[in-house]
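Heads up, one of the protein chains got dropped from this complex, but the rest are sitting where they should.
In order of appearance the chains are A and B, and numbering begins at 1 in each one.
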Amino acid sequence: MRGHGLGLYWRLILASMTSQMQYKASFILSSLGQFAATAVEIAGVWALFSRFGNLEHWNIAEVCMFYGLVNVSFAISDAIGTGFDQFGALYVKTGHFDRLLLRPRSIFLQLIGHEFALRRVGRFSQGLAVLAWSIVTLEIDFTAYQVFMMLVTIVTSVCFFLGLFILQATLSFWSVETLEIMNTLTYGGVECAQYPMAIYEGWFRRIFTFVIPLACISYFPVIAVLGIDDPLGSSRLFQTLVPLSGPLFLGISIVLFQRVGVRHYTSTGS
Amino acid sequence: MNAVGAYVAIVSARYRTLLQYRAAAFAGFMTQVFWGAIKIMVFFAFYAVSREAQPMSLAQVVSYVWLGQALLGMLPWNMDKEIEQLIREGAVSYELVRPLDLYAFWFARTIALRTATTTLRSIPMVLLAGVVLPLAGQAQWALLPPESLTAFCVFLVSLFWALMLACAFTMLMHVFLVWTISGEGLNRVMPSFTIVFSGMIVPLPLFPDWLQPFLNLQPFRGLVDVPFRIYTGSIPVADAWPDIVHQVIWTVIFVAYGRWLLQRSLTRLVVQGG
Partner (left out) sequence: MSQIVVESLEKRFQVAERSPGFVGALSGVFRRRYRTVDALAGVDFRIDAGELVGYIGPNGAGKSTTIKILSGILTPSAGRCEIEGLVPWQDRKAHVRNIGVVFGQRTQLWWDLPVIESFELLRDIYRIPPSQYRTSSRELIDIMDLAPLLDTPVRQLSLGQRMRCDLVASLLHQPSILFLDEPTIGLDAISKLAVREFVKTLNRERRVTVILTTHDMDDIEALCDRIVVIGGGRILSDGTLASLRAKLRSERRIKLELLEPVAFDSPDVRVISAEGATLHLAFDPSVITTASLIKNIAESWPVKDIFIENPPIEELIAQLYAANRVNA
């Protein structure tokens, strides 16, 4: 059964890529636009480091590791999560969600299969370039553990951002009006995870560790990738285990979506 | 309908929409606050370890950030939907039949686009950052009052020209659309540069010194950096006049170029019989 679901996902994704390739000009322009829009962020980081030299304990190459990993991860989740990110406009407003309910497959599978948004290559390539520059500049001899933790960071971050998109989709069953507030968590989350969490105020850090596990999916595992001591004092074991909160967060949002959101829709039809 | 009529109609329509979707407006406001808070914390961290004197004080930078969050909608990052559609569908030539100055008419629409929601959104932002935060004892987070009454008046003059500059540039973006693909490509990429070079991402004085001569010449500093620095006292009132002249000159250049380009593309459309 599982394998079959993966097969269908693959089929749906291929179909969405075929569709996107029919609008090549639009694809190229969107990608370029996104590349430029995200590259200005790194211009800001660069300007500040060239003015101030260092950011507390951190040098620019280290910050670029945070920056690159969160951007690469967000670009991946943004590409695979379009069905949830655009859920209100694409499915609820249009009534197209009915069609998904009429098919004998899980709603999650159908929505994640909605589109693989190739235009996110704009942010992805930008993040990847920054990440590559960081790796080269830091001259770390990566151990297998560090490489593993880099993959862990990407996987857990993708889970986390996907979970945010799914929460946003859940909210859009009620109203699409308030969705902009979710941007503080998605785009705002990326914005603040581009810098090491340790530089922020204590209250802010605690919210983004215990309420919304942003620090758990970016800051702590990246410390392990860098192989440095955490100025906040966390242990390696903690840094290795805490990324589990990403998949956990994703699981909770899927359950909320199905149990609360879809149920609300089927009882009100709107 | 004349240009003033168009302006009033659009502004009132936007206010109505904004009030109808008040939850959305509130969510948008909270998003701006959150963004401002992150930026300010990053500056706190950078300034905390800095030993040498910086071109702007931390307090000035904080005020600069809040002003930016309040006036974000003024930046030329998007276009007027109706004008955009008109040009995309090639229906511009019909507009020529109307006995009016098309550029002025669209310019009025553009002012509406740049000001309508900005005014409504900037008020709660200024109240929060300028009144609530100091009252709550968070002075280091606050938007400080302007240097002096004179500075405030000069700031208003400079803000007016920032608006004109933004509208003149938005008009250029509209006209670029006539070149379809390359115009559209330009319009997708340009706003990002505009935002960096306006000072919205990082105040321009904090960029490396060797870049300063270039930054001082380019037009986009007139959008954000000039008015905000006059407000915060980073540009003293006495030295402000050259910067305002800089804003005016670039506005005139953009308007002249936009007019010329619009005229030319319309003539071409007519010749093609489009």
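We take it that a residue touches a chain if its C-beta (ideal position, glycine included) is under 8 Å from a C-beta of that chain, and two chains touch if they have at least 3 such contacts.
This one's a predicted model, so the numbers in the text were calculated from it and none came from an experiment.
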Residue among A:104, A:202 or A:233 that touches the chain left out of view: A:104
Positions on subunit A contacted by the hidden chain, ascending: 4, 7-8, 11-12, 15, 18-19, 22-23, 94-96, 98-99, 101-105, 110, 266-269
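Following the convention adopted for this analysis, only the chains that are shown with their structure count from here on.
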Between subunit B and subunit A, distance of the C-alpha-averaged centres to the nearest whole Å: 30
Subunit A residues within the subunit B interface of the complex: 25, 28-30, 32-33, 36-37, 39-41, 43-44, 47-48, 50-56, 175, 177-181, 183-184, 188, 191-192, 195, 199-201, 204
Interface residues, subunit B side, partner subunit A - complex: 21, 23-24, 26-28, 30-31, 34-35, 37-38, 41-42, 44-50, 54, 181, 184-185, 188-189, 191-193, 195-196, 201-202, 206-208
